[in-house]
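Apart from one protein chain that is not included, each protein chain of the complex appears where it belongs.
Chain IDs A, B and C follow the sequence of writing; residue 1 opens each chain.
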Amino acid sequence: MATKAKIGVLGASGYTGAELVRLLLRHPRAEIVLATADRRAGQEMREVFPQFSPFALPKLVAIDGLDWRSLNLDLIFCALPHATTQKVIKDIFAANPAAKVIDLSADFRLADTASYARWYGHEHYAPDLQKRAVYGLAEIYRREIKKAQLVANPGCYTSCAELPLLPLIKAKAIDLDEIVIDAKSGMTGAGRAAKEAMLFSEVSEGFHAYGVGHHRHMAELDQEFSLAAGREVIVTFTPHLVPMNRGILSTIYVRGKRGRNATDLHAILSKSYMKEPFVHVLPFGAVPQTRHVRGSNMTFIGVANDRVPGRAIVVAALDNLVKGASGQAVQNMNLMLGFPETMGLEQVALFP
Amino acid sequence: MATKAKIGVLGASGYTGAELVRLLLRHPRAEIVLATADRRAGQEMREVFPQFSPFALPKLVAIDGLDWRSLNLDLIFCALPHATTQKVIKDIFAANPAAKVIDLSADFRLADTASYARWYGHEHYAPDLQKRAVYGLAEIYRREIKKAQLVANPGCYTSCAELPLLPLIKAKAIDLDEIVIDAKSGMTGAGRAAKEAMLFSEVSEGFHAYGVGHHRHMAELDQEFSLAAGREVIVTFTPHLVPMNRGILSTIYVRGKRGRNATDLHAILSKSYMKEPFVHVLPFGAVPQTRHVRGSNMTFIGVANDRVPGRAIVVAALDNLVKGASGQAVQNMNLMLGFPETMGLEQVALFP
Amino acid sequence: MATKAKIGVLGASGYTGAELVRLLLRHPRAEIVLATADRRAGQEMREVFPQFSPFALPKLVAIDGLDWRSLNLDLIFCALPHATTQKVIKDIFAANPAAKVIDLSADFRLADTASYARWYGHEHYAPDLQKRAVYGLAEIYRREIKKAQLVANPGCYTSCAELPLLPLIKAKAIDLDEIVIDAKSGMTGAGRAAKEAMLFSEVSEGFHAYGVGHHRHMAELDQEFSLAAGREVIVTFTPHLVPMNRGILSTIYVRGKRGRNATDLHAILSKSYMKEPFVHVLPFGAVPQTRHVRGSNMTFIGVANDRVPGRAIVVAALDNLVKGASGQAVQNMNLMLGFPETMGLEQVALFP
Partner (left out) sequence: MATKAKIGVLGASGYTGAELVRLLLRHPRAEIVLATADRRAGQEMREVFPQFSPFALPKLVAIDGLDWRSLNLDLIFCALPHATTQKVIKDIFAANPAAKVIDLSADFRLADTASYARWYGHEHYAPDLQKRAVYGLAEIYRREIKKAQLVANPGCYTSCAELPLLPLIKAKAIDLDEIVIDAKSGMTGAGRAAKEAMLFSEVSEGFHAYGVGHHRHMAELDQEFSLAAGREVIVTFTPHLVPMNRGILSTIYVRGKRGRNATDLHAILSKSYMKEPFVHVLPFGAVPQTRHVRGSNMTFIGVANDRVPGRAIVVAALDNLVKGASGQAVQNMNLMLGFPETMGLEQVALFP
């Protein structure tokens, strides 16, 4: 049996941390040897997430005082809050310049540190590292990820908009000034921090939009769409919260350009993703449901005619904790460590 | 004490029927003297909806064989399935030309019977009655409803799009060719018929769009928007199902015309609904949540800036069974029978 | 029109506070003139609970510094956290010995302050007031409540066990040493404080027991059952959390005594509650569902045969925020202020 890579999970008491643990526990080539959680340091993982009771896992430790060099980790997943992340990753690379890190926060996603400062309200703490960061959407940046030491795992909302839109933008098939992304997310996207607005009774049996007109994920969308288009693109994007745990669905309204209709857009997407293991384009006219990708690393995409001539509706669905976060991160790990890209990610969706 | 109007509820075993009963049981001027449910005829209402166990209600009967003349009803609510409705209402008016009927189905909403035939696949059975039907959105057609004998209660999706959009269209404030309505509904909108797709396990913990590009409510939207605009309007409309019982939220993307920005649109809506008891416009930038209108007859509307210059986002929320169906119907009854418009509809939303 | 009673609601930013406001807004004889919420002082009620946006309500204020005498309130509802409550109510009566207070916390429910100290870990701050407090289960203590100045509104779990069990215990119809109460509650029972365990994603799509063997409500059950039995009674009680907002269901396992079978128990309960407006006993063999009392002040009770000879199963359901808290409190207010007992509480359950 091949030796296993030694893996660290920073921030193991949050939802993306737990999802990394779930996936890595069954990955044939990875072994979790470090798990951190500052507020839960000293506890066993099973006290924080009882579903791991039957499994052997390292005790949770605090980050402060870790000796990144002697730990000798093959790869580190960083599932820490925004801003803290920059400081920790700076420390890691200072101690061990050969480290490999996949960051699941937003901290290294924006190549332009000025844009970062504008959206996040402070200067970036590690602008030099930012230059070396690769945007971790595997279907688009596979080649770069393979050689990267620092990968900025994309946001869940953005992955669910970029996967359906990037091939259309690259093909110059849609009007760049009239893209409307109406996105709906399950509650795990909001994380595990105790906030009144996230209580069961505030969320259940209701639906609402939030961050209307000013959600931080917009900067990430702008960056990737503009890069693909070769010009500035600004999209309309509205996130909503659905009373469910997992899943993001993007309903995307586009206008075909140069005579392209919905069927043409479907053909472009089908061709783009024909060989991708984790992106599946449904037959024309069929649209995906979040429940059919739950717990899996799949993205399902559908394209349908709009009744307004010249327009089309593109719908994409993924599990925000898997393809939208930890599954994408494991996919990136596989690329960075030379494992088969699908290893440990082959679980079938859990429905119902 | 004033005498009570004698009311009939046809189709009392469905959700809109039950909601009519809930509201009428507490209406000071109405008394249910007839309740029909063909498949449950002979049963007590409490066997069909146990929440009514403590209340006295007439036993459920079948429609066939009812003598509409001798029943001497002051008003009939018709909550029957599509098509059946036309035949029953035809019978009612044949027997009693002075009848007053509020129909909660889609059967009398389309003034153009050709349009009806196109969307529903058969000729209308009562084209003459169609001519006399008044579209029952009280805030728009109050004056006509007061004099009407046959009111076509609007659809829940359409009310939640027409209330926010009609004033903007009438004011010529928005571009008519670029309206996108992304609508999300709770499950009661699908009715009580036993269908696999509506089972709890098919619906819970997931989210999806349906009827993409070809939902029947579009005909109703076209009609009202075109009428208001004085020209043909075709909107983009996508309905989605939310794993919750009640509530519709419409996220509406519009482009201001003639220099109107989001603030202007907010001002138009605020002014339009200033005196309306059942439409409440939130402060600029705030957007509504379905849970805050649950069980009430209120519609909440919010307007926010889009980041794309010239565009705005309008969000509306209502309870599909109340303002979207039975509450609107009781409001229409109040108008038709000369009662105060808010009578029996003053319940505060149930949250959480 | 009769003048309205001037009402204060202390703790208006929590769920029981909001539910009091919902009910009082439509009570014909009550007017909210004071609403407190320490952390939200200075805000409007609509900022804390947007469902109240269309209504005029006093601005939220802090409790500190209120002059209870000059406020001249006819009745005060106290929906504050445990322990704080004792101090505030002590202040109120110190300033105004003629005050009338209904406390929705657990602070004045235990007549025995030694028992209080044992379960709550500290001496009671107002033992003299405790002596004057009346236990506010209207169906049992109606006469005492009418004359009381301080009413201790019962707990939601306890009401849902006491209403079905007290008549059986008083009739000496069941074995007192073999009562098992398996209780299930919706999430609003846990309040609005932001705790990790109450987040949507921790609660949705799952079910669990808590406080197994040591829940504080047991002391209240012991007190009322022992009082009714004339000897010490200790029951088995296990609370569970259901992924829903509202509702408590108690499944109660009992053994008939002196030859009483399930039918006899049903007859005792039916007779006890025959004239009660808010307790409804279903036909023998039928059992209640929480959804059929949602939003109403009703308790539904059912009795069925167990297959084990001599045993019966009693099931009770109520809405924890209404009959289990704020509805019961308004019922007590009606008794204390001489209004009809059902005033403002006649809303029909909201289902679906």
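Throughout what follows, a contact is a pair of C-beta atoms (placed from the backbone, for glycine too) under 8 Å apart; a residue touches a chain by one contact, two chains touch by 3 or more.
For clarity, every value in this text was computed on a predicted model and none was experimentally measured.
One chain is not depicted; across the entire complex it touches A, B, C. Of the listed positions C:244, C:265, C:301 or C:345, the one in contact with the omitted chain in the full complex is C:244.
Only one residue in the set B:192, B:216, B:257 or B:307 touches the chain that does not appear here, and it is B:192.
Between the chain not shown and the residues A:85, A:188, A:250 or A:305, the one that touches is A:188. Residues 15, 186-188, 190, 192-196, 198-205, 243-245 of chain B touch the missing chain (whole complex, contact as defined above).
Residues 15, 18, 21-22, 25-26, 49-55, 188, 204-205, 245-246, 280, 282, 288-289, 291-296, 298, 300, 321, 346-352 are the ones on chain A that touch the missing chain. Within chain C, the residues in touch with the undisplayed chain are 177-178, 180, 182, 184, 186, 201-202, 204-210, 212-214, 218, 234-236, 238, 240, 242-247, 249, 251, 253, 285, 287-292, 294, 304-308, 311, 313, 315, 317, 351-352.
Basically, only the chains that are shown with their structure count from here on.
Separating the CA-averaged centres of chain A and chain B is a span of 40 Å. Work out the mean CA point of chain A and of chain C, and you get 45 Å between them. Multi-chain contact residues of chain C, defined as those touching 2 or more other chains: 15, 188, 204-205, 245.
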